[in-house]
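A protein chain is absent from this complex, but the other protein chains hold their places.
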Amino acid sequence: MTRFSQPSRGSRGAVAEGRLVVLPGGGHRDDPVARSQIAVGLLLAAMTMVFAALVSAYLVRMDLSDWRAAPLPPVLWVNTALLVAASAALEAALRPARAGDTRRLSTLLWVAGLATAAFIVGQLAAWFQMRAMGYGVAATPGASFFYLLTLVHGVHVLGGLVPWVRLLARLRSGREPEEPGGRARARDRDGDDGPAGVVPALRLCAVYWHFLLGVWIVLYLLMLLT
Amino acid sequence: MATPAAAAHAAHEHHEPQSFWRKYVFSLDHKVIGIQYTVTALAVGAIGLVLSWLMRLQLGFPGAVGAVNPTNYYQFMTYHGLIMVVYLQTAILLGGFGNYLIPLMIGARDMAYPTLNMLSYWTYLLSVILLLAGYFVPGGPSGGSWVLYPPQSITAGTPGSGLGITLLLASIAVFVVSATMGGLNYITTVLQMRTRGMTLMRMPLTVWGVFISAVVALLSFPPLFVAGVMLLFDHLLGTSFFIPTVNVLGTVLPHEGGSPLLFQHLFWFFGHPEVYVVILPAMGIISDVMATHARKPIFGYKAMIVSMAAIGVISFIVWAHHMFASGMNPFFGYIFAATTLVVAIPSAMKTYNWLLTLWKGSIRFTTPMLFTIGFVSTFVIGGLTGLFLGNVAVDLPLHDTYFVVGHFHLVMGVSAILAMFAGIYHWFPKVTGRMMNETLGKIHFFVTFLGAYLVFFPMFLMGFQGIPRRYFSFDLVAFAPSGLDAVNAMVTVAALAVGAAQLVFVANIVWSAVRGREADANPWQANTLEWQTPQIRPGHGNWGPKLPEVYRWPYDYSVPGAARDFIPQNEPEVAVVSPAAGPEPEGAGR
Partner (left out) sequence: MMTMTTVITGIAFVAVHLVLAYFVFRYSGRQKAEHVEDNPRLERTLLLITSLLIAIMLVPGLFAYSQVIAKPSDRLVVEVLGEQWRWNYRFPGEDGIFGRTDVRLITSDNVFGIDPADPTGADDIVIVGGPLYLPVNQPVLLQFRSKDVLHNFWVPEFRVKIDAVPGTVTESWFTPTREGTYQAACAEYCGVAHYVMTSEIHVVDAAEFEQWLAALPTVAQAQE
């Protein structure tokens, strides 16, 4: 009945023999790149739940008797193109970043940022166009969802500008903005500054943009096709 | 490698921020943030407790407290529920215990993202302020009940359906943002910051509980956020997501065609996992406290982790058991009854494992251990009564009666609170360097535990009689049995006694923090890393120059042949008798 810690029981160590066992890969990974990847992955998972909830609410609401879709303002096509451009510019920026071409890198970063800002302005314009067409927020269920979906999506796009600004700042000063208390990060970065040093952060930034672009396309198609 | 920038960083490390504000208020230290969370949550919880007294006084002695009327009764009810579930339990178990314990238990210097961690706390505080602000606006706070079902929550028949509900929804949305920042941090920290040798399968169950709970929270809170934003749209902008054409108190509202059930689905998709968000860290805390104070490994460590993970996964597919009487498609009743009863299996396994941990142990009846044993009892009765409510045919007569009130209070109210107390008594010496007073602790435990039974057990009987919940008064309820008033009075007296016991707890905390007996580095002789810090009260960075290394799982208690009955996780070599050559196992413990 009574069982003892056996050496064969893997993680529980070899207590019975007084042997020191530290399993390979046990803890202490503390790699800032992997850490950010996990954090961004988790963030995207939570955001997926936000948009999944919105889309399922849309689908449920759509099935109810009084559903009336709203016409979509044409400027959305332009906005979509702007978001695609922003996403593409961030992706394209990876190459000069690796090559150490700071000038090209920062140009592409600015292109991405400005395209994103233009997207936000465009979405605001779309709201005004909707209103001008006679579709206020409470006009039809479809119109309500248009405002709701663009608002929630737009806020997330705006949130993306925070890491974008940090990237720019880091590129300008040649190192990551100081984070008090983030000792491990400072230690592990090993002076890998300059354009190549921003590659991991840039990649995550690009992933975030691609994600929001994907979400936008899903939302747009949803509204367009129903 | 050492560029000037890196050198600047290295220099920076030796100059920790020392100003009062940096150290205690806008601190980045996970321990300070954990304490901030705990103190804030306990303070809000005290408000929730007082609100429950006011409600109980009205129910036990109708009219005795003239100040309680239906309007503020329902406001108390709403705030009591939300405060206890969200702003106390979720905040203290994840934000308080999670923050304080994760880095210490896994041997990290701090959380993965200290700034985000601080932001998470301040965002939480903002959500609390928004919540309490409801009491200071015209129309008062919302009385929409904690589930906030539309159309009721945003229409004129409910107290606080103007600015009150707006603030409440804003507060909930802000809380979700805070919990998301926290959850990201806890998960990333557990995955990335474990010290050398701390494999996942060597983590204490407290860390496992918080970890799984954070994952569940991260995925289940977004639908609440969405539901809250959509309800705000309906409320402020006149959209019709949830509101059909209605005539409220003689006025036809501008809404049309919305679906009240849609809100309920979104709400319970959050609401049910939320129960497990609260109970999973509680289960973890109970497991660690129990193993330490019974001087025995937790029974079935792997099974404990597997069952917690199973509970976490199943929690996402049971939500509609809250809606058996909602008018949804009755076919869903079959599915959700089945999934709900399945969740009882991992929960039962955990209970068996706790019992078997006590089996052949050497139980030390310290205050934390008493709370732990109490938890097993209340969790069992809460869980068993859940089998009534999960089984759709049995649920229908009991739905929205006092049976439900008794059930969820015992299983996620009392149980999680008992675990919280077990944790506070257990880790208080770590936080303050002083022991809590045992006599006061035992008074606190016995009054709370026995009182909780006196308060909530009669509610099951009331539920069998069909007594509906959320009633300000039972005067008009013809089917209320004649003894109901007497029972209600008894319950109220017991509730007030339990409340008074919490004053003993507060007094104990304050007195012990100042005057308590000074604690050893490891007063409970525990194995987990947080007790192995170089200072009794770990300083900024936790570990001094070198991080601890881990050589074993955290439950090496009473290993036969070892010199002491515990072997800390960071102890590399211990002379023990190998089992083959050792004494006859059955005799080892006698």
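Letters A and B name the chains as they come in the text, with residue numbers starting at 1 for each one.
The rule is simple: a residue touches a chain if its C-beta (ideal position, glycine included) is under 8 Å from a C-beta of that chain, and two chains touch if they have at least 3 such contacts.
Not measured: the values here are computed from a predicted model.
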Residue touching the undisplayed chain, where the options are B:116, B:137, B:384 or B:490
B:384
Check each of B:63, B:139 or B:397 against the chain that is not shown and name the one that touches it.
B:397
Please identify, in ascending order, the residues of chain B that touch the omitted chain?
70-71, 74, 143, 145, 149, 151-152, 155, 157-159, 243-250, 252, 257-261, 294-297, 299-303, 325-327, 330, 333-334, 337-338, 341-342, 344-345, 348-349, 351-353, 355-356, 358-365, 373, 376-377, 380-381, 384-385, 387-388, 391-394, 396-397, 399-401, 465-466, 468, 470-474, 476-479, 555-560, 565, 585, 588-590
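Definition applied: only the chains that are shown with their structure count from here on.
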Quick check: in the complex, which residue numbers of chain A touch chain B?
1-2, 4-6, 10-13, 15-23, 25-31, 34-35, 38-39, 42-43, 45-47, 49-50, 53-54, 57, 60-61, 64-67, 137-138, 141, 144, 147-148, 152, 174-175, 178-184, 186-187, 189-191, 193
Going by the contact rule at the top, pick out the chain B residues touching chain A in the complex.
1-3, 5-6, 9-10, 12-13, 17, 28-29, 106-107, 109-110, 112-115, 180, 183-185, 187-188, 191-202, 218-223, 225-227, 229-230, 233, 237-241, 254, 256-259, 262, 265-266, 269, 541, 547, 549-553, 556, 559-560, 567, 572-576, 578-579, 585-586, 588
